[in-house]
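Just one protein chain is left out here, and the rest sit where they should.
After this line comes subunit A, so read on.
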Amino acid sequence: MEGLSSQELQDDDFDSKEHQACYVYTPEDRDDRPTKRRRTVKGKTKQTETESVQEPSNKCPFPVLLNGEEKEETVKLRYETYCRLWGEQQERTNAILQSFNNKTLEDVSGFVKSPTAESCDGKIPTALILTGPNIASHTPLFEQLASRIRDEEKIGPVVILTSKDATNLKSILKKLIRDATQQDEGIDDEEEEIVGRKGSKLLNYDLQILQNWCKLHEGQKVVIAIQDTEAFDGTILSDLVSLFSAYMDRIPFTLLMGIATSVEIFHEKLPKSTIRLMKGDKFDVERAEECLAQIFNDSMIGENPILRLGPTVCDFLLARYRDHNQSIQAFVGALKYAYMSHFYANPLSIILAFMDNLDSLGEVLTPLHIEAIRNVPSFKRYVEQKLNNRDATEVRKLLGDNDHVRSTVIASAAGCRSYAVCVGQALTVLEIARSCQMNQNRIPRYELYAQVLSGELHSGTTLVRDLLLSMKKMNSTSLLNLLDKVTEEVQVPYLVENVAPLRERIIALVEAAESSGKKTLNSEFNVTKDSLRATAVSKRIQLGEQKSALTKEDTEYSKLVQQVHDVAESYFKEHLKGLQGLFLHELFFYDLISPHRDVRTHPSHGLVFAPRSRSTVERALSAPQDYLGCECCTDESGEEVGIKATQPPASIIYQLYLESGALINIFDLWRAFYQVIGGDEGEDCDEATAQALAEMRFLGLVKHTKKKADHLAKLAWKGL
């Protein structure tokens, strides 16, 4: 075996194509192709295999799990469930994105349509589009704008200019004229005519061409969209604007300026004289945060989704959004990946397919599935909980009776789902309640979601306690306002049932009070605060005064407030709790933690979306045994081996490299290497060093330096 494999590595089956820059791939004829063909022709023993080769499109891309014993139909079911659930989610997400987009598009195209040159007193109508910092979304946004203005509204040609086109005024005008005049070339080819009209041939950066074109197309507006204003050269931009302004009487220009930062910075960039030439409006592209909040609320907190994200993944995604890319597309992509990996790798995810008719779930679950369920961590916790309750028969049944497990699963699947819905509602209630407060620091729902799931946020947390306290202090107007909002927006039976009668009684009280000339009722819990008295006694006296100032209605009202408070408290207590105690929460809240040793704190998402490629390479080189897992390079203790002769040459060289200073003498490095591998194979390590050094250069670790003969300069320091 060893001989064979080493030969395989040795024999570097010379591929003539490996130095060809690019080519269309065809599998090498000598191995696979003919054998497969032969099989299709006469191979009957391997019928199934050939079929799968022939129609790969119909093949389910999911692997067979449960040690390869998963049934074909459940594999298929998993795939279908993935397609269905993600499809639904994607549809909703796209709808949200679309609606956000549409508003901007409508506004801007409306602007382009409306003003004529006269209404701007000869100035260039300009739309400042505040696009926000996520530059990834700018290009699609401007393309959508262009296609809308050009193709749907038929206002006229749209030219998108980016800073890359703007090396000088001439080239930018060339591009502008070419793009503007050729956009409807397919319809009528008058280009020749335009150029030749005046008899003499016009230079291709002469705006006269555009002017002629405009004469032919009466009523068309020329829209110039500048995508990244900040990156534009200031002088070119102001030249361009003054040029447009000069032609304004002949060519109906409209400007769209994309601004990623702020209008102030835009103002600073251009001279005042240029800015005076423009007139227009500012369009805020719908705040990205709002968009994220909507998508998040829809995919995590709303009632629709069946699969949600667990706290760790959720935190990771939000942190990535906040701190790194600010990109909603990336967020959606990561969400999709969560769906993908959940259904790809978890055989139990088929349970999610039966959320609408849980009864048929029992038939699909094979004994293997049941066994898998018994291995889920939350099952263990569930059983332990039962044991603590001294419910031994139940435990015995769970461990031995498959049918019992089936029915339990059905019950807890429903439980999980309602838990998720309730958490979502509770968060909504929380948000509404907080919005009714004077409180300034508003934490959006999506920030709180992960905290609730991980159990950090519950009814005892300051955030909730503060809320409840301030609720007690509310006067009747604001309390009624709050209650109205809650009952309007959230349909929670518990709240509706308990709050509605209280609300009516408060209304009745207020009406009674109004008849006696009092507008609002104050809560007795609100009286203490505004005391300026210094001593405890005087405070108490004042308190007593205030209390006695309360009317009978006020006291009555205070009692009701207390009741509302109690209802809310018990509601939050009931629904704001972590998912730890929940049986089967793994299936409904995707929270896969990476098996990778170093990144235990990160979910696998972290590796896939925010990898640490540099430290991976550094680790492979400095501790090859971590990857190779070989015995020769590991110490008996298993840790911290340092440099060893058996390690791959590149790794030895790298570790020597780490120890050296910023300049490295190649000869000394060679000597050191020679000493490490020891022995008399000195000749042999020549090429190993050469190769290792070339690799180091290839990886960007060293470069050649002229500071000293035969020296290398160090370029990378480990662990940065």
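In this text, contacts are C-beta pairs under 8 Å (C-beta built on N, C-alpha and C of every residue); 3 or more make two chains touch, one makes a residue touch a chain; residues count from 1.
Basically, contacts and distances are computed from a predicted model.
Asks: Considering only the chain that is not displayed, what protein name does its UniProt record carry among "Protein ECERIFERUM 7", "Cenp-O kinetochore centromere component", "Translation initiation factor eIF3 subunit" or "Origin recognition complex subunit 2"?
Replies: "Origin recognition complex subunit 2"
Asks: Among A:Thr139, A:Asn402 or A:Thr461, exactly one should touch the missing chain; which is it?
Replies: Touches the omitted chain: A:Thr139.
Asks: Out of A:His19, A:Lys201, A:Lys272 or A:Arg390, which is the one that touches the chain we can't see?
Replies: A:His19
Asks: Touching the absent chain in the whole complex: find that residue among A:Leu202, A:Cys422, A:Leu502 or A:Leu607.
Replies: Of the listed residues, the one touching the omitted chain is A:Leu607.
Asks: Touching residues of subunit A against the unshown chain: what are they?
Replies: 2, 5-6, 8-10, 12, 17-27, 32, 56, 61-63, 134-139, 164, 325-327, 329-330, 333, 336-337, 340, 344, 607-609, 611, 613-614, 616-618, 620-621, 624, 627-630, 632, 646-650, 658-668, 670, 683-684, 686-691, 693-695, 697-701, 704, 708-712, 714, 716-720
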